[in-house]
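A single protein chain has been omitted from the complex, and every remaining protein chain is retained in its original position.
Take a look at chain A:
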């Protein structure tokens, strides 16, 4: 073993230049998706015009109509989509690192529907509760993200406790527990449907399939303080998550505070999913497809993977939103349908490929 002592420095399989190029490409893709998203709709606006308006042209009376559309409707929708997509993809990658398996997705294993149920409770029961207490409605919007966060946190914790025994997570148990959790939250949300009036019913439908249609600057302002700090914080979990890939004991041997890392990851997932669900409803498969695609191209190293997930997740959700707006124009499809149509086959393909690696 010790023959080749003077070994040459090992060449990186994916060097720094390659990583830099990949990130530049992802940033360009996100930018292009933004221009497309801002330009698409009942009033089509070309990319040049979009750039003109965004770089100070909004005061120009010649551009008044486009400025109005862009600033009041398209821009908040695009920013919300970027943040929600980034949050979903990053929380998917975090959950997969935490559960040490590539099939964990917040929507697939019931975390998103847990958050959605909590939000639905607030929508349906909140008004009544307020009325009962004699406080005039409507509910402050900030309550929804808070409720969704708590719902997502409870779901993630519950799932972790059920699926993990003495530091080992069973993939089968996790997916089955996710099904049970999804069924339970679905049933409870169904109960709420009976108790809701027309306006609440429309809100609930929106929640269960997901849409960026309700984007306003108020929603952007409520979502940004939750998701943006997580996106900044998440690369610092990279070293710990890399070590956790080897196993919990091995991560401890490598100097990682494992319990703290796991608690932090669960908290960040709940924040991202809670903020995303309360702003745009339950959108599946983004957290599954994006990290998987990036692991194939950039490799599984978490300090590269997590920021890349934010870029690609934001870009892909915007593209899905553009598709949702175009397919049945002038009506809009719920965006969750688009992501599921793309994501479900990828999930199946992942399941089939897993047998080759035999990591059941």
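Following the convention adopted for this analysis, contacts are C-beta pairs under 8 Å (C-beta built on N, C-alpha and C of every residue); 3 or more make two chains touch, one makes a residue touch a chain; residues count from 1.
Note that contacts and distances are computed from a predicted model.
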Out of "Aspartyl/glutamyl-tRNA(Asn/Gln) amidotransferase subunit C", "Hemin import ATP-binding protein HmuV", "Xanthine dehydrogenase family protein subunit M" or "Hydrogenase 4 subunit B", the chain not pictured bears the UniProt name "Hemin import ATP-binding protein HmuV"
Contact with the hidden chain (one of A:143, A:254, A:267 or A:323)
A:254
Touching residue (missing chain; options A:127, A:203 or A:301):
A:301
For review purposes, identify every residue of chain A that touches the missing chain, sorted by number.
1-5, 7-10, 12-13, 96, 100-102, 239, 242-243, 245-247, 249-250, 252-257, 295, 299-301, 357, 359
